[in-house]
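All protein chains of the complex are present and in place, except for one that has been dropped.
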Amino acid sequence: MRPPTSPLPPRPTFLNDAAMVFLRTAGAAALLCLLYLVFGNERTGFILLGGLSMAAIAAGVITVLAYRGQLAEEMITAPADEPPAVRTVRWSPLPAPSGTPFAGAAAIVLLSVGALYGVSLTIVGILVALITVITVSTVLQGEHRGRTVNLLPFAIPIVALAVIATFMFLMSRMLLAVNHDISVIVAIGVAILILIGGFLVANTPQVPTRTLVRVGAGLALLFGAGGLAAYGVGQRPEERKAGPPPVTVVAQNISFVQKHLNFEAGAVTTVTFKNDDKVPHNMDFTVDQQGTQTFYKQDPLPGPISSTYQFTAPKAGTYYYHCDVHPNMTGSVTIKGTGGGEPGQAAAPKPTPASSEAPTSAPPPTKAPAAAPSGGGNTSANLDAKSISFVQKTLTLKADSPVVIHFNNQDAGIPHNVDITTDQGGSNTLYKQDPVTGPATEDYKFTTQGPGKLYFHCDVHPNMTGTINVQ
Amino acid sequence: MSVAEETLALEAGDAPAAAARPRGISNVATLFLVTADFMVLAGLVAGYYGVRSQSFNWPPVGLGTYLPTMVALTIVMTVITVQWAIWSIRRDDQRTCLAALGVTIFFALAILNAQWYGLAHLNFGVGAHTYGTFVYILTAFHMANVIAAIVVLVAVLARTIGGEFSADDHDTLTAAAVFWQFCNVAGLVVFAVLYLHP
Partner (left out) sequence: MTTAEEPRTDSSQGYGALLGGTDHKSVGAFCLVLAFVFLLTGGVLAAVLRTQLAQPNPDVLARKPYLQLLTFHGSFSFFLFLLPAWIGLAFAIVPLQLGAPRLAMPRLAAMTAWLYVGAAGFLVATAFAQKGAPANGWSMDYPVPIHGISGRGVDLWIFGVGLAALATILGAVNLLTTALRMRAPGLTLARTPMFTWSMMVSSAVFLLAGPALIAGLIVVYVDHHMGAHVLRVNRGGDPDIWRTMFAFFAYPAMWATVFPALGVVSEIVPVFAKAPLFNRKAAMFAIAGAGTLAFLGFGSELAGDPAIPQTLFSVTSVLILGPVALVMLTWLATVALNRKAPSLKAPMVQALGLLACLGLALPAMAVMEALARGGAGHQSQWWVGAWHQLLVGVATFGILAGLYYWAPKLWGRHLNAGLGGLQMLTVVGGVDLAFIPLLIVGAQGMHRRATTFSSDSWTPANLVSTIGAYLLAAGVALFLLNLVVCVVLKRGAIATDDPWEGDTLEWATTSPPPAHNFDSLPEVRSSRPVHDVRKAAATETSGPPETSPELVEANA
């Protein structure tokens, strides 16, 4: 019988060097940037994903190469004529059952539910997660050292964390109070000081406790005083712009409850718009009382719903707002103070119904070929809905190709959609999107099959119908 | 049948459990987790370039690079400090390792603080435009990873205080460092994508 020299042969190490990993990941990041530079604007994201799959292969190849030696190697070479031995083995005990796996899963579920139903559940989730992490760490440490561990080592870093967080908060208050450039210098200076301090502490064999206490108390005083003073002074002017409290506007019974608003010129303004009606409403902020020169708006949405309007208030003056669906719902805005540009400068991009036929509804250049290739039909078509009827009753599209229908619902306040079916009965849908409330435009992108006839109707108004000739 | 009845030489000494446990599990597992995490980041970045290619006017709003650059500088500093922790534990210098870990956690909290401040002071909401959406998504993704890494680093700090790691045995410490380095790479990728060359 061949006595085993070592029960378990040494296992090869496998990339356990942090620097190595860092370099590799950095390489991948560099690759990403390179790809971006090469491909510019042409749907780069998708090409990137393809490139990433290549990276995945490369990673696989690297792993296999790293293990190539092991693939070929015979770890125990025994003469074939000697029968294989069966050895008794003794294992370390299995980890004891505990509630931690369930608690960990519960924490993740609570965080997920919290993302949908409110912050209180998120906080509970965070607490459960923290308790789980602390318990697991204690258990792991106990298993690693072969005996149970007291919780003192965990108390120290948590206290330290609280101290660091306080320090951080005070520090950031100070940085915000002083001038831009000075704050950069201060921040870098403090960072370097911390590095030097840490290095000194680490390399001094014994620091007397008294010195530590004195230094600590001095620092606490310094930062406490500085931080509180900075808090009193407040933030430097340019940081204060975030300022004015959000305004709430409620739409009820086809009318705005708040008919007059006050904003500060140049400030970032947040309006929480609550639509309590079942019908769609929006707020269209305009320069003129007639409501044609929009500087900020969002799409109408059927209620009850709450949406956030956020924009930079233009220069001082009087402005107006109304609902696109119900033009008699109006209100006015007074903007006071200095600052703020011309209306519309800093506003978010918005589709305006007046221009929906021309520039905004033009398909993105890479998405649909502009001209129809050879053959009868087109790859794009316009379809307008007006007065609860489709303006174009017959469309012509190219067969066996991706096509776009530019759907323009011109009926204000009335939802329409296009449900494209293969049968006249309208039950066998080839492609559809959800109804959209006019005035609005939507692009319908789908793929036609062989030549023939397709039918379309509006799901909301079944008597709105039409046909598509696929050629 | 030939059954060799040798009992395996797992001496009942101080730590039989440690002797029988295969080494490097936390390293390998962390490496795989980081791979998965990196793929999430890659997916989000790909989504960003997907919407970017839809727009002629990009970015629709200009963002200041002052705060993000400060964050990126801090990230670069922690790349060194966390590696410093590894180097010192390899020399069995637990004191320096503690200091390096503490400094890393300090910088991590500074990163978190600055990013939170940055997000809170943006002058547009999540739904304002697609660029803004990805500013929020990518920054929040990095912040979530930093929060997780801080928790991990604090746990490792506690175990270092307990005197658990040595030059021969610091797998968990390395694993935590790998995860933190991933957070750094993620932060730098986000910085490059959103601010350097939007």
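First chain written, first letter: the chains are A and B, and each begins at residue 1.
We adopt the following convention: contacts are C-beta pairs under 8 Å (C-beta built on N, C-alpha and C of every residue); 3 or more make two chains touch, one makes a residue touch a chain.
Keep in mind it's a predicted model, so treat the numbers as computed, not measured.
> Touching the hidden chain in the complete assembly: which of A:179, A:289 or A:447 does that?
Hidden-chain contact among the options goes to A:447.
> Residue-wise, where is subunit B in contact with the chain that is not depicted?
Counting only subunit B, the missing chain is touched by 1-3, 22, 24-25, 28-29, 32-33, 35-44, 46-47, 50-51, 54-55, 126-127, 129-130, 133-134, 136-137, 141.
> Go through subunit A and note every residue touching the omitted chain.
7-9, 11, 14, 43, 45-46, 49-50, 53, 56-57, 60, 64, 67, 70-76, 78, 80-89, 91, 93-102, 104-106, 108-109, 112-113, 115-116, 136, 301-302, 305, 307-308, 349, 351, 360-361, 364, 366-369, 400-402, 422-423, 425, 427-430, 432-435, 440-443, 445-447, 449-450
One rule holds for everything that comes next: only the chains that are shown with their structure count from here on.
> Would you mind writing out the residues of subunit A in touch with subunit B in their complex?
Touch list, subunit A to subunit B: 1, 3-4, 6-8, 11, 13-19, 21-22, 25-26, 28-29, 32-33, 36, 41-46, 48-49, 52, 59, 83, 85-93, 130, 133-134, 137, 140-141, 143-146, 149, 153-154, 156-158, 160-161, 164-165, 168-169, 172, 180, 184, 187-188, 191, 194-195, 198-199, 201-203, 239, 241-242, 268, 270, 307-308, 310, 312, 346, 348-349, 364, 366-367.
> Which of the residues in subunit B end up touching subunit A in this complex?
1-10, 14-24, 27-28, 31, 34-35, 38-39, 42-43, 45-54, 57, 60-61, 66, 70, 73-74, 77, 79, 81-83, 86, 88, 93, 95-96, 98-100, 102-103, 105-107, 109-110, 113-114, 117, 120-121, 123-125, 127-129, 132, 151, 154-155, 157-159, 161-162, 164, 171-172, 174, 177-178, 181-182, 184-185, 188-189, 192, 197
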